[in-house]
Each structure stands twice: as C-alpha cells, then as structure tokens.
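Only one protein chain is missing from this complex, and each of the others stays in its spot.
Per-chain residue numbering starts at 1, and chain names A, B and C are given in the order in which the chains are listed.
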Amino acid sequence: MASKQDGVWIKLQHIPREILYFLIIISMIVPLLRPMGLPITISPQTRSLFDSLNTLEPADVMLEFVDWSAGSMSFHQPGCIAVSFQAVKRGAKLVFLSTSTEGPLMYELMLEKFQSVFDEADYVYGEDYVYLGYVAGEETARAAIASDIRTAFSSDYYGTSLDEIPLMQRVHNYADYSMIISYTMGSPESFVRQFNTQYGVITHIHCGEMMTPTILPFWASGQITGLLNGGVGAAEMEVLVKRPGDAVKLTDVYSFSNILVFVFLIIGNIGFIMQRRKGE
Amino acid sequence: MIIASGKVVDFIALILIWAVAAVFVWIVGGKRFTIRRMVAIDVIEEAVGRAVETEKAVVMNIGGGGLLRGEYAPATMAGLTVLGYVAGLTARLGADLIAPMYSDGGVETIPVATELIRDAYMAEGEVERFDAEEMIPFLPVQASVMALADRVRPAANIMVGYYWHESCIWAEAFGRIGAIQVGGTTNLYQIPFFAGACDYVLIGEEVYPISAYISKDPKLIATIVGQDAFKWIAAILIILGTILVSFGNQWLTQFLSM
Amino acid sequence: MISTDPSIWVMAFFTIAITSLAFRDNPLAKFAEHTFLAAQAGNLITMAWRNIRSIGLQPLMKGSMTMLIPLLFGVALYTRYSKRYIWVSRYPTAMMVGIGTGVTVRAFVEFQFIQQIIDTFKPLNSFNNIFFVATVVICLTYFIYSLTPKSPALEKPMSYVTRLGRYLMMIAFGASMANTVITRVGQYAGRIMFLLYDWLGLG
Partner (left out) sequence: MIGQWFLKIPSLNELATSVQQWGIIIAAFAMGLGSVNIIIRNVHRIQKREGTDWLYAIWLLAIFFLFAIVGIGFGSASSQYRYIFNTILQPLSATMYPATLFFLVSAIYRTFKTRTVEGGLFVIVGAIILVANAPVMAATFPFLVSVKSWIMDVELTAAYRAILLGIGLGAIMLGFRVIFGLETTHLGREEET
C-alpha cells in the first residue's frame, strides 16, 4: 500500500513543465476575462506617498522619472498615471524625464492615455508640464540633474531649447524640485543617493515588488518618503485617487496565480519529502 | 564652516574608513590575518569531486556584469577569481570544465577568462586539455542557457558574478537536471533564486572574501580586514545607540546626524 | 473581434514567439530573440546620438570649446578595436570609472552607513524593536570574516551566531522570492491583457 502512495508522490514531482506553464497562463486569463473586484487594503508605504502628494502646492515642481521599460509597463504605467493624476489635481507642475533608453517611447505611450487628464485640467505643454527626453549615464546623469538640470538637457524632447520653455525658465536645480518620483526597475537607490542624501529632496520610488525588499530599509529610515510596491502599490494608488484602471484589474490575476504557484511549491516539496523518507 | 552642515560626521567617517583601510593595506599588511573557513569552498570542491566520479562536466559562469561599470565590476572580478580556482580544481582532479560567456553583456571579460583558464591548466601541467572553443562557448542569447544545460548535463553548476533576470533561468535550467549548484551575486534582488535553488549561496558581498580567501592576495585580505573593523564598529554603535535611546538619551543620534 | 491591424499581429507574433522559448528552444524564438537584440542595440544608438548631439555637439557649435574634451574622450573609446591604439581607450575608460565611482561613493557613507545605523537605534520597549535590533546585529556579524575571536571558548558561540544570521537572512529571501512571483505575474499579465484585449478583441 505504501509503495502505491509513494508512486503518487513521485509522479507529483514529475509533472511536465509544459503543464505548469499552461496552468499558470490559464490562471492569468480567467480573472482578466471575469474580474472579481476584491477589496484592496492600503499599505502604509502607499499611504505615505499619497499623503506626501497632497502636500503639493500649485506652483510646486515635481520631477517624474519615466524609467520603466516595456517589460514593466503593465504596472508602471498605471502607477505613473495615478500619481500624475493626483499631482495634476493638486495643480503641481510636472517635469517628465528619462534616464533609461526605452523611457521616451514609454512616455509617449503613457501620454496617449493621460492626455485627456491634462486637457481637462487645462494643462498646457511647456507651461504646466514638459518632457525632456533621455539622458545617458545613469547615476552620473541623475547626479547632474540634481545639481544642474541644464548640464543634462539643453532642449526638451521635441527640440525646443530649455530657455524658451516657460516652465523650465524657473527650474534649475535641486532647490526648485519639491519632490521627485522614479518609476524604475533599475537601481532605485541611486535616486535616493543623488536627490535625498545629497540635497534632501523628498524622494518617492515606484519599483517592482521584487526590488521592494532591498529598499524597504530606506523607507523605514525615512530616506524614501513614498514607496509604491509594484503592481500592488499601483492598484492601491488607483484606489486612493478613485480612478480604478489597469492595475486594479491585475489584482485579481495575483489571487489566482499566487495560489497556483503556492500549490506548486507545496506539491513539489511534499513529493520531495515523501521520496526522501522512502529513501531512508 | 567649510563642510556642509549635516555632513560633518559623514566626512570624518569617510576619511576614517579610508585611513583605516590604508593602514591595513600598506602598514599592517594582510598576511597576519586569516579569513574564517568558507563553506562555499568545501561545497565547490565536493561538487568538482562529484563531477569526477560521475564523469560529467562542471559549468562555471560569471554573469554579464562585465568589468566596465563600477557597480558590477567587483562581482565580476570575484567571479573571475572563483573561475580560476575552479579551473585549477578541474585541471588537477580531471573533470571537464565549461565556462560559458555571454555574447551580449560583459564581453570584455571573455579574453580575461580565457587567459585565466589557460593559466590554471598550465599550472597543473594539463595544458593539452585546454581547448578554448570547447571550454568557453558563447551564448548568443541568454536563454540558450537551457539548451546548454540539456546538452551538457553537468554534475555541478557554479555561478558567481553579477546577475539580472537570467539568474532564475540559470538556476532553473541546471536545477532541473539535478546539478549541484553554488551561486553568488551582489545583486540583492536576485539572491533569493540562488538561495532557493542552490546547495550553497554566497550572500551579497560574501563573494569578495571568498575571492580573497582563494587568491590569498594580502592587499585584498587587508581591505577585507578594514571592512570587518567597521562592521564591528557599526555593531557596537547600534548596540550603544539602542541602549542610550532606551534610556531616552538622543546624544548619539544627534552626534551622528551632524 | 480579432484585430485586423497588421502591426497588432506582428506584436502578437513576437509576444508568443518569446513565450515559446520557455517551453522549448525553437527557431521562432531564436528569430524573435535576434530581433530583440538588434532592435535594442538600434534603440540604444538612437538615444545615445540624441544625447551627444544635444549636450555635446550643439554647445560646441555655439562656441563652448571645453566640450571638445569629452567628445574626444568619447571617440577615443573606440580605439579599443585597433590593436595599435588600444592604449588610448584606457583614458576614457578610467575617466568613466572614476566619475562613476566618485558620484556613487561620496553618498554611500551617509546613505547606506550612518543613516541606516541611526535608524536602528530603537528603544527596547517592544518585542519587535528588540527583535529588529538583534537581527541587524546578528546578520551583520555574519559578514565579519577575518576579525573573529580566535579563542576556542568564543569560536563556538560565534559560529552559532553566524549560522543564526544565515537563517534569518534565508527567511528574508523566502519573502523576497514570493514578491518576485507577484512582479513577474504582473508583468506577464500585461502581455496577456494585450493578447486578449487588443489582439483577440475579448473582454
């Protein structure tokens, strides 16, 4: 009898990986076609970002680093839209820029969805918001932007000189930035180093959940003010600004696929333990 | 005041840390210090031994960080040291070594690695077994890792260097075929895959002492000793500060924020 | 309704081709991967050129001669392909490493050392705080390799402490791994959304 049971365990350890992949894809498709709309709890990290955004005054300038690549568009784009929406609501001026190569095109894709918000709020390009394009050099570039934005950019993305842009005429260096937010899958620490540590600018980060653990210590110590935790954080932000969108849709996907992965982990390990017990 | 406010202690600390390092490197020297036993070395030896027994190969990879960028170079260099060590072991014990290199990241390490492996085989008098074409295949794209794992089916897979998303592909591909795995990277958010899939994982900057341990380079050991001194200082500061704060005394906090 | 836009079909094809790689190494996936490498490199060149032109060449045209220095250094990087002039590329490389290190390292003392130590000063009035401080110290001692007590009486407890540190870090890595799952799911779900909504026209 025991051997029959063991046979099951061994079989459970050798499910072909194609089946696993198929199941995980199904677990993502079903909730996307049949959304459930589960309640979303707001984490303290997201809450502190939201509270910080609400301190923005109409003349304040906020730097938004559009640093995501197509890979993380699914949650960075909704996150950026939700944050920018709140900033626009507060009347803050937005300066978008990129230090990652796919950034410019990601900005334009984001703008397609966001233009209507700008129009509604009577935001004029060049006066209320501006996009500066890409600058090479990663952390060196971030340092340059903090100390003098004109060393990194001489014109905006569309070729207009910075001095001819009304908004940029009063934006020069760290003293003019009220806060910065970076949407990144690269190196979130470098923004904190160059903006917060160096000049004390309020720094927010939106990165993937996988990187959150590595920067949580900086959030705990207050070096990062607001921390959006990937897709979960983006969904929380959408709920907070009362504009549910793509990130909220993703929430249901997490339910299914996470439980499925959990089941894989347990099956794999029970099989392993049973097999080892038999081996002893 | 010439020093920016809020940075006084930082400035002094930087000078102090460097001064202590300089003392260890140039005055005390690293020779009189030993690095505690590193389990990873035992695991690597055991893995190569297993490869010899089963007549399978050993795969060693150093990631795609390259040597050009400051952030990634130290990990790649540590990886190169380990590569030299593994090459020495395989040359001596008689296992086949395969050290795949990325062709789309950190290409500047390829000649360095080739040189290193040749030297290792030369030192063991096994230079006729060195064959660059066989030993150092280029992976045109990272995902051909899977194909490599299926083709070679090595007994051991050692990964030390700087890894990004591909860490997971490596760990999975070689874990599936049951190879003994040793992994180490300084990219914090990739450590978990190595931690889960490897028989032994080098956590973060643990890759540096291992290369000092292998190379026995006194200067390298000296910098490790310098760092250790400040880790003790950090630990003592934390304990001291915690005790002070518990009694409501903010003196140390204020002093350090100066 | 399924999309009739050819570019959506191309996008869908590439999405599926790359995904198929996870199942098996195949020519389609190889084709898609090559396309990816090429397009990425092309994009890099495009972006780099914009940069060089806007902050290097344009100021030079306007007469700021100091811009010649970085431009020449930049061109010098390419001497690495010539066996004879390879030594020239050493200078821009050294300069790049130097600037990069300078920009980063100056922040580290405050950013990742002093500030982090200050925030660990927690009053020992709750279990969480005691546990927190103890964990930081125990894990930190794991990373001490050379200046460890040599006397046999201390060596043994020390080895227990370092092992405990390893266990504590493993717990953190387990949590971190689970977080990675959610990131990857979120990213890939974006592709599924594209395939379902934009390509197949469902939902």
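Throughout what follows, a residue touches a chain if its C-beta (ideal position, glycine included) is under 8 Å from a C-beta of that chain, and two chains touch if they have at least 3 such contacts.
Owing to the predicted nature of the structure, the values given are computational and were not obtained by experimental measurement.
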Chains in view touching the one left out: A, B, C
Selected residue (touches chain absent from view) among C:18, C:147, C:161 or C:200: C:18
Contacts of chain A with the absent chain, listed as residue ranges: 13, 15, 17, 20-21, 24, 36, 38-41, 43, 69-73, 101-102, 104-105, 108-109, 133-138, 140-141, 143-144, 147-148, 151-152, 157-159, 198, 213-214, 216-217, 220, 232, 251-252, 254-256, 258-259, 261-262, 264-269, 272-273
Absent chain, residues of chain C that touch it: 7, 10-12, 14-15, 18-19, 21-23, 27, 30-32, 34-52, 55-56, 66-67, 69-71, 73-75, 77-78, 80-81, 86-87, 89-90, 92-109, 111-113, 116-117, 119-120, 128, 131-133, 135-140, 142-143, 165-182, 184-185, 187-188, 190-191, 194
Absent-chain interface as seen on chain B, which is shown: 2-4, 7, 10-11, 14, 17-18, 21-22, 25, 67-68, 70, 73-74, 77, 103-104, 107-108, 110-112, 115, 165-166, 168-169, 171-173, 175-176, 186, 188, 192-193, 195-197, 199, 203-205, 208, 219, 223, 226-227, 230-231, 234
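Here is the rule we go by: only the chains that are shown with their structure count from here on.
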Junction residues of chain C, two or more chains touched: 100, 104, 110, 118, 176, 180
Interface hub residues of chain A, defined as touching at least two other chains: 17, 210, 213-214
Chain B-touching residues of chain C, taken from the complex the two chains share: 21, 25, 29-30, 33-34, 37, 93, 96-97, 100-101, 104, 106, 109-110, 113-114, 117-118, 120-125, 133, 136-137, 140-148, 166, 169-170, 173-174, 176-177, 180
For the chain A and chain C complex, residues of the former touching the latter: 17-18, 21, 25, 28-29, 32-33, 71-75, 101-102, 104, 133-136, 139-140, 143, 151-155, 189-190, 192-194, 197-198, 208-210, 212-214, 217-218, 220-223, 230-232, 246, 249-250, 253-254, 257-258, 261
In the complex with chain A, residue positions of chain B that touch it: 71, 176, 188-189
